[in-house]
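Left out: one protein chain. Kept in place: all the others.
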Amino acid sequence: MRADIQLGNGAIPVQTIAAVKMKPHATRLTTSLLLTSVCAMVVCACGDRPTDPPAQPGLTPSAAAATHPSAPRFEVHVAKPTGPPRVATDRVDALGRPITVGCATCHSLGVGDSTRAMGATLTQFHQALVTRHGELACRSCHEAPDYANLHLADGTTVPFTDVQTLCRQCHGPQARDFDRGSHGGMNGYWDLTRGPRQRHACTTCHDPHAPAYVGMVPARGPVPQHFGGE
Amino acid sequence: MSALPFEPPPPPPPASTTRRSLLKLAGLTLGAAAFGKAVSPMFSFAAEKSIDEFLQNHYRELGPADLREVITRLEAETKRDYGADVTIRDPKPLPGVKFGYALNLSVCIGCRKCVEACHVENNHDRAGYQSYIRVLEMDKGTIDLEHGRADYGEPVPQPDKYYLPVQCQQCDEPPCVDVCPVEATWKEPDGIVVVDYNWCIGCRYCEAACPYHARRFNWTAPVVPAAEVNPEQGYLSNRIRPQGVMEKCTFCMHKTREGKLPACLEACPTGARVFGNLLDPNSEIRWILENKRVFVLKEELGTKPSFFYFFDV
Partner (left out) sequence: MAYLRFIARMLWLAFDGSWRFYVWMVALTAVWLVGVNAWAHQVSDGMIVTDMSDHVSWGLYIANFTFAVGLAAGGVMMVIPAYLYKDRQMHHVVMIGELLAIAAIVMSLGFVIVDLGRPDRMWHMIPGLGKFNWPSSMLTWDMLVLSGYLVLNLHVCGYILYCRFNGRVPNPKWYVPFVLLSIVWAISIHTVTAFLYAGLGGRPFWNSALLAPRFLATAFVSGPAFIIGLLYVLRRLDLFHIADGPIKTLVNVMRITVLINLFMFASELFTELYAGGSHSAPVEYLFTGLHGHHALVPWVWTALALNVVAAVLLYLPRLMARPRVLLTACALTFVGVWIEKGMGLIVPGFIPSTLHEIVEYTPSLTEWKVMAGIWAFGLMVLTIALKVAGPILAGREHAPGVTPLPPEGAEDDATAGPTGKSLSEARHAG
């Protein structure tokens, strides 16, 4: 735990010259001159350093915190999915757009072999689906016969818009980090009293069926600095 | 043995004195002309500079009216030199704010999107692909920078590596501020170490002093196409810097002093970066410092960085 948060106010007070004992005049003069020069050197060396910013008037850390809760806060908007996913068929409509179907289109007809538990065993549909999510089976998250929703481990129905709740039930540390701003990108304001913030959802980066982060080719590296002159 | 070890030379005949004088005069004139020619490249350079710029005071001594004049002049010069209309603001530090930045090394994948965003946001020279951020690819199991590489190119993240972005740490005891001979760089009340680009003399002592390779020098005037100029600029941060002066990361103070997130954080796809107010006990950055195992780079140097690194435990 880091307790020594620097407040940045390091002005060092000027030392005052202590009272000088009664001594013969010349010795007293020498002593006070010596003390003055030492103090002057200390002040010279310590004062006027550019690192010393002026003290913040009236605002201690606790006072700052106190102003925040009462200030109006803008919202943090998480980019959740809008609903159940739709599957593209091989047909297109009159305008050339692919025709998509919802889960219920097939699964309400009783289609779907519940004995096929893992994605690798699918033979007729969803074969392009890659599942690499630990030891999870399809029905760990998807609910038969209501494929329009998901379910938690205890059976509670969870709509697709709340898929994050499903992720959270197992991935607690990541959920905690997400809530605390250290997992998952964001745009907008750090100071929510001044503006809103937009955030990724879990599923923005992690495909729920193969959540391991895919990785990418990195952006350009540093240009070698070797100007060479003329 | 003569009393004088030297014998005075015989006086030259009168005629040659005149010839000598004429030759000397000719030589001097030729020399002056040669000097003028030798020094001429500087005149065209100096012609572009104004007297106002030459005499401009230090930022901390400019009153609001002076600063407005300076900013107006700078906006006009940017238009003239780069063909872009820009707005230069000078946001003041927010009261009760001290900025802190944390970086999650378990989540950073080394994609360098932050490097790219910094390059674009801060109007850096395009040819040199300048950026304030440098990402090091490190072997897992060591924190020794000697085993790091900045020029990796293979797809990220590699399984046996982790990635360490380094930028200005906005130290609480900044060595760069101590060594500047003209106080062109100083630490602001909200923690950001800034440079007055119109005061810096370009001696590069701060660049030698910084232990984190955070300072950059304008070896030439930056070249930025007009269409790519970021028009939202700050006087002490991302306005287009002149040739011959130092610059550095300012935590995007033209944005963060208005409550916005810095460009590098917004670009990060994984959310490895955490930014906020260290003085707000409810901020994300405070939570990181209090709950994660946080460390800083080169702590033994006593620079007291405001940039923290952590791994998810």
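Order of writing sets the chain letters: A and B. Residues in each chain are counted from 1.
Everything below uses one rule, namely that contacts are C-beta pairs under 8 Å (C-beta built on N, C-alpha and C of every residue); 3 or more make two chains touch, one makes a residue touch a chain.
Just so it is clear, the structure is predicted and the values come from calculations on it, not from any experiment.
When the omitted chain is restored, the residue from B:Thr29, B:Thr220 or B:Asn282 that touches it is B:Thr220. Checked against the full complex, the candidates B:Arg73, B:Arg126, B:Arg204 or B:Lys304 give a single residue touching the omitted chain, namely B:Arg204. Screening B:Leu67, B:Leu105, B:Val120 or B:Leu301 against the full complex identifies B:Leu301 as the residue touching the chain left out.
Residues of subunit B that touch the chain left out of the display are 1-9, 20, 24, 27-28, 31, 34-35, 37-42, 44-46, 49, 54, 58, 134, 136, 144-146, 148, 150, 166, 175, 178-184, 199-205, 207-213, 215-221, 243-246, 298, 301-303.
Along subunit A, the points of touch with the absent chain fall at residues 44-45, 49-50, 224-230.
Everything that follows uses one rule, which is that only the chains that are shown with their structure count from here on.
Subunit A meets subunit B in the complex at residues 1-2, 5-8, 49-51, 53-54, 56, 59, 61, 63-65, 67-69, 173, 177-178, 180-191, 193-195, 197, 200, 205, 213, 215-225, 227. Contact residues of subunit B toward subunit A in the complex are 94-98, 102, 104, 107, 109-113, 115-116, 127-129, 131, 134-135, 150-153, 155-157, 172-174, 177-178, 180, 183, 185-189, 191, 219, 256, 258-261, 265-266, 268-272, 274-284, 287-292, 294, 304, 306, 312.
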